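The complex appears here minus one protein chain, its other protein chains still in place.
Order of writing sets the labels: A, B, C, D and E. Residues in every chain begin at 1.
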Amino acid sequence: MSNTTRADGRTPDQLRTITIEPGWSPQAEGSALISYGNTRVLCTASFTPGVPRWLTGKGKGWVTAEYAMLPRATNSRNDREAVRGKVGGRTHEISRLIGRSLRAVIDTKALGENTIVIDCDVLQADGGTRTAAITGAYVALAQAIEWARERKHIAAKAQPLTDSVAAVSVGIIDGVPMLDLAYVEDVRAETDMNVVLTGDGRFVEVQGTAEGAPFDRDELNALLDLAVGASADLKEFQFTALEGGTR
Amino acid sequence: MSNTTRADGRTPDQLRTITIEPGWSPQAEGSALISYGNTRVLCTASFTPGVPRWLTGKGKGWVTAEYAMLPRATNSRNDREAVRGKVGGRTHEISRLIGRSLRAVIDTKALGENTIVIDCDVLQADGGTRTAAITGAYVALAQAIEWARERKHIAAKAQPLTDSVAAVSVGIIDGVPMLDLAYVEDVRAETDMNVVLTGDGRFVEVQGTAEGAPFDRDELNALLDLAVGASADLKEFQFTALEGGTR
Amino acid sequence: MSNTTRADGRTPDQLRTITIEPGWSPQAEGSALISYGNTRVLCTASFTPGVPRWLTGKGKGWVTAEYAMLPRATNSRNDREAVRGKVGGRTHEISRLIGRSLRAVIDTKALGENTIVIDCDVLQADGGTRTAAITGAYVALAQAIEWARERKHIAAKAQPLTDSVAAVSVGIIDGVPMLDLAYVEDVRAETDMNVVLTGDGRFVEVQGTAEGAPFDRDELNALLDLAVGASADLKEFQFTALEGGTR
Amino acid sequence: MSNTTRADGRTPDQLRTITIEPGWSPQAEGSALISYGNTRVLCTASFTPGVPRWLTGKGKGWVTAEYAMLPRATNSRNDREAVRGKVGGRTHEISRLIGRSLRAVIDTKALGENTIVIDCDVLQADGGTRTAAITGAYVALAQAIEWARERKHIAAKAQPLTDSVAAVSVGIIDGVPMLDLAYVEDVRAETDMNVVLTGDGRFVEVQGTAEGAPFDRDELNALLDLAVGASADLKEFQFTALEGGTR
Amino acid sequence: MSNTTRADGRTPDQLRTITIEPGWSPQAEGSALISYGNTRVLCTASFTPGVPRWLTGKGKGWVTAEYAMLPRATNSRNDREAVRGKVGGRTHEISRLIGRSLRAVIDTKALGENTIVIDCDVLQADGGTRTAAITGAYVALAQAIEWARERKHIAAKAQPLTDSVAAVSVGIIDGVPMLDLAYVEDVRAETDMNVVLTGDGRFVEVQGTAEGAPFDRDELNALLDLAVGASADLKEFQFTALEGGTR
Partner (left out) sequence: MSNTTRADGRTPDQLRTITIEPGWSPQAEGSALISYGNTRVLCTASFTPGVPRWLTGKGKGWVTAEYAMLPRATNSRNDREAVRGKVGGRTHEISRLIGRSLRAVIDTKALGENTIVIDCDVLQADGGTRTAAITGAYVALAQAIEWARERKHIAAKAQPLTDSVAAVSVGIIDGVPMLDLAYVEDVRAETDMNVVLTGDGRFVEVQGTAEGAPFDRDELNALLDLAVGASADLKEFQFTALEGGTR
């Protein structure tokens, strides 16, 4: 790997400081305040018995997610989507990504006819908000499932979670593949990729975008290597948070 | 004052534990994470040179506020206003109250043609969210004005803030006037009042509502006494936060 | 009281000419066209058996209100809220105030599982539209209840109305507390207060706002005195209208 | 013409009682409260110098109209369009019809670069609301033009109005062509037609709809005859109102 | 008829080249791509068992229509209504016209409790889009009814269609009545009329508008003659398409 030094002193394959405060919102069935460096996302899980009408009677549960950003999470203030009267395209896109990522590790039959809604609200944004949201959302989701099991909304032996899931961004900057981009890196990246991975390093989502020139197979492979390399660490942060977590 | 004991052990004229973390959002020109007991509100101030078109060229500044609640700030999840596509009546009403309260202590001429938008996002709700928002918003506002003065957007000698402003709820529960209601108290209150006060205990807003029977002059006076009595403490919390605050 | 003369020749403690035409909208279960001077509001009450879903089966009724202003009720035309696609904050706030005020004098159990919606549409605006709306809304509401009793939707002996309710604005202009502000007075008021009162002069809502400097306890008391002093007259206008009213 | 008697005792070719109160809204540049029997529409005209951007610099004025109905103008309450967040198809259609009808008698060059917006708000609906609106709108429009001439917004000799315009509904009920349908007639009509006419009986708009079976040329002719026959009377009501009108 | 030659070489009473491709959308229960010259509209019919709630249990079916235009169907691009967040007045008006026109030839009892939604999407616009839409919509509707009969959603002997329906525009240009206006003619027309006719030349809708001066009875008659004269041809195009149509 390159010995390039980054603005914050990291090596190209180094994650930012990641912290997870589980149970930050005591009223929610699950919650976590996660930080990837200066990016901070509050993730809450809301468990309710029953499923949306279109799913009723199929013996399956439902997990969905909503992502949003506070107006001053960023360097300059953005108008509230509620005030503009509509959810923006970027917000929609990320909400859908988080929902799909979580559903990839959910056995909906084991969940039973129950619904879990994950809210990921970005309190501060410094790049990688969607990846931090996914990693934190998993913690909130796991807590909510445990909460439901304790109250027997879910059978004691049911295992709705088939694996853990986490995410990280990677990108190529000045020709160098780098892990977990901060905002100043993200805007300069020629290629930008968000990778959602299970705990054992397999892929749930791979979304790569050429911001400048198209990228070739070697570049794609280098980026995937970086992301896969981080998956064990991300899983570790999640498990530590869940073990220490109190709801 | 009555010797009634409250659910959380407070006396009727006692505030909940109030904490203010100034500068919580480092990207904003001013910010504070305020807690009134379990109610937590993140207040940020966004300073921008210039004013809305309808105010241009009058030599006056503008201060406005927006209030919102995260979907799972409460015991059960509420739909996002952005998803519903409109801002609800309660949200509008509180945003307007916060804006008026702050403008009551602003000398818009001294502010010059600059705009400050205060965002108050409720992260956890346990009663009194609008009063906590006002108290915290003042801290964020004062920081933003200091920030602007340092960068010479505002003249060094200008004093845009004419006073401090803070707020507290009061209500009558089982016939006893009480200060700073938690959610369980709020839902039981026969009369409910939000009082916005300057540092010296004068009134900026008085909003009293009979939730059950109408209230008489004596009850109104008892409630106002409680609120006035708390104003010095609220001011103290704000000043301590501002002295220790770093942006 | 001061001997100041007002623009329209009134003394500070004098109401404008108030007229109430009951039954103005013959198709509605209750209605009144009310004038406070040049302010004219058409209030209609719509009675329907049944309640919203969230209230079903509790043996209680529901009263709610909607306020709106015709586009050219004011000196210059305002865009229609329907055309803008959303209800504004001020409209929301006033609708909620009217609804709360009416519910303060309703025994929802005596009303039974029935819904009454009060619409208050401002045909001409010259200050005090929300207070005129409340005073007129009571008349429409009382008519609708009488209508329902005659058709046995409500038991003959049930008394859903526990009292009458009316409202008036008060404010301080050039240091003088004044009753029932016309628009030209309203824009000059240093402090502005809307007071909703029962027929015997107790308070249902007190909403005071410092438009300029904060107000002190003495000023607050002088304003409340003025409002309380007008409550008997307001009740009288309402009762006269209801006695003479035809539906 | 048939000797059929109608529910309200009229002959088939008889208008309902038509009254026009000019100047009902003293704050507007023109206004009229018009009644076609129990249908009552408040029409106001708002004059503003200048034109929309797409018309600027062409030396022409602009006249447009908006139609709306109060929620309880009808027998049962309808939701407000502002609350539903959008203007309905029927409302749009009628607003456009009124605007086109008025523009048909406007010489936009003579009007100069000025805009007149006509608001037609239905206070009570008993059939024929769009035709009453057009007839009343003309009165408000003529007043506003006179107002503008007096204030020299329009040249003293300019004649922006090229003719008068009014409207009436006609329909076939049980095979009998009838004039000016009340609501109970309207719902039974096999064919329903709204005719907008100039003072001399020429056509500005003809909108005929088969509600049941298609209609043939003879039926169409009979309906047009009825409408043309009423045009002199409608013109007479308008001119009487304008002569007596005070603003 | 006049010997005036039109821009595209037609005589005043001549239709443009009309083509109908039935079954263009194989997934729909009925469909037709219709051209009136360069105007091209894709009409699809969607059949679903059941009716809207307000019609349930009455033994009647429901037919409704929606009209829309692709953003670049016209010479310059228009914003999408979905992006603007609301359906425009013109769109609403035309959708309602198409729906009424189709319902005029539907026996809703014979249709049974089934719903057919007709979508008319304008792919290219060169005048007469609403009339082409009606003519094409009838073809899609007739196909959908045949589809439903084959699958026994409708009784074998039921005749939900009481007649055929088609439409054409007529107008007066430089004093000459002309049939089936292209866009360049439409913008110059002094009077513009859309006529919806049954196969035997009776009227379903007549919508005439004076774009410039009001029109008199003779002009109205000349326009109606032109439209009636075209009705047999329009019916012929429809029947040829339906005979050759494959779904």
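Basically, contacts are C-beta pairs under 8 Å (C-beta built on N, C-alpha and C of every residue); 3 or more make two chains touch, one makes a residue touch a chain.
Treat the numbers as computed from the prediction; the structure is a model and nothing was measured.
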For the chain that's been dropped from view, list the shown partners it touches. A, E
Of the residues listed, D:Gly85, D:Gly199 or D:Pro214, which one is in contact with the missing chain? D:Gly85
Which of A:Ser25, A:Thr44 or A:Ser95 touches the chain that is not shown? A:Ser95
Residue ranges of subunit E at the interface with the undisplayed chain: 25-28, 31, 38, 42, 44, 46, 48, 66, 68, 70-77, 80-87, 91, 117, 119, 121, 123-124
Applying the definition given at the start, please give the residues of subunit A touching the unseen chain. 86-90, 92-93, 95-96, 100, 104, 163, 193, 197-198, 202-210, 214-217, 220, 224, 228
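What we mean here is this: only the chains that are shown with their structure count from here on.
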Listed by label, which chains are in contact with subunit A and with subunit E? none
If I list every residue number at the interface of subunit D and subunit E, are over half of them used by both copies, so same, or under half, so different? same
Between subunit A and subunit C, what's the gap in Å when you average each chain's C-alpha atoms? 51
Counting only residues that touch at least two other chains, what does the list for subunit B look like? 85-87
According to the definition already given, which pairs of chains are in contact? A-B, B-C, C-D, D-E
